[in-house]
Structures are given as C-alpha cells and as structure tokens.
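Moving on, here comes subunit A:
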Amino acid sequence: MSLAFMVFLYLFLIATALVISAIGDILSAVITLSVFGILLATAFAILQAPDVALTQAVINSGIVTALFLVAFSQTERPPCYDKEEEKEE
Partner candidate 1 sequence: MSLSNLFDGINAPFLAAGLVLYISAVISGEWYFKAPGERVRFRVLVAAASAGSIGILSSGNWLLFVFFLEILTLSLWSMISMKEPRAALVYLLSQLAAAGLILVGTAGVYAHTGSLAIGPVPEPWRVFFMAGFGIKAAFPLLHFWLPEAHGKAPSPASALLSGFAVKTGILGLIRAFPEPFAPLVLIGTVMAFFGAFMAVFPRDIKRVLAYSTMSHLGFMTAAVGAGSGEIAAAYAFSHAMIKGNLFISAGIVEKTFGTRDIFALRGSGRLHFAAVAALTAGAFFAAGLPGTASYLLKNSVISSLGHTAPWWQPFMLTAAGMMAAGYLLNITAPLFFRDNSKNGTPKHEEGGNIIFAVLSVTILLLVIAADSFFPSILHAFRVDTGFTPASDKLEAFIASAAAGLIILLARLRLKGIPEQGLPDIKICLSMDEGPLYAFNRVSGCCHPGRLNTFVFVALVFLVLLMLTL
Partner candidate 2 sequence: MNIRPFLFRITALFLCAFLGVMLFRGIAAMPPKESVTGPAAHYLERASRETGARNVVGAILFDYRAFDTLGESTVIFTAVCGISMLFSRRKFHRSSSGLSFIAKRGIGIMAPFLIMYATVIILFGHISPGGGFQGGTIFATVTVLLCVVFGSSFESSYFPPKTKESLESGGALLFCGIGLVGLAAGTGFLSNLSAGFPAGREGSLLSAGTIPLLNIAVGMKVGAGLSAIFYSMIKMLDTTNDYREGGPIR
C-alpha cells in the first residue's frame, strides 16, 4: 500500500482523536469515536491483521458505541420518572 495513503490515514486518525477530546457535545464525540474505530480497523487491515481489523470494527465501532449511546441517553434524559421509581425501590 502506498505510503501516501498510510500518511493520510494516520493524519485522519489523529484528527478524529483531537475532535473526540476537544468537542463539547458528547453525542458527536461518541459518533467520532466510532469513526475513529473504523479508521483504526482499516489501519489494521493495511498492517495485514484481518482478525484484529474484524474484531476492532465490530467491537469498538459496534458494541462500544452502542453502549455509549445508551449510557448517554440514560444520563441526558431529565429523569422526571425518577421520583416515581425511587419510591418503588
């Protein structure tokens, strides 16, 4: 694979990492994390590691992002129902 493509890939990786750390809104940071995961999977593919690329794509971009979104929506929601739930416990 040509060096130029690798340089572009790594620069894009660093860019997404900076976006994840710098951006204020959590939702877009999580989406950027899944983009970061996919880019990392392509980097692994280029480094001749198909197993790792598949795992990275599925786990870090798949399940982890899904968990992030679920957790984010749990905490963002104004827990109006909480009072009712508190007394149930």
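Operating definition for what follows: a residue touches a chain if its C-beta (ideal position, glycine included) is under 8 Å from a C-beta of that chain, and two chains touch if they have at least 3 such contacts; residues count from 1.
How were these picked? Simply put, all candidates are chains of the complex that A comes from, given by their letters.
Quantities reported herein were computed from a predicted structural model and do not represent experimental measurements.
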Would you mind pointing out which option among 1 or 2 touches subunit A in this complex? 2
Candidate 2 partner, complex, touching residues on subunit A are 50-51, 54-55, 58-59, 62-63, 66-67, 70-71, 73-74, 77, 80-81, 85, 88-89
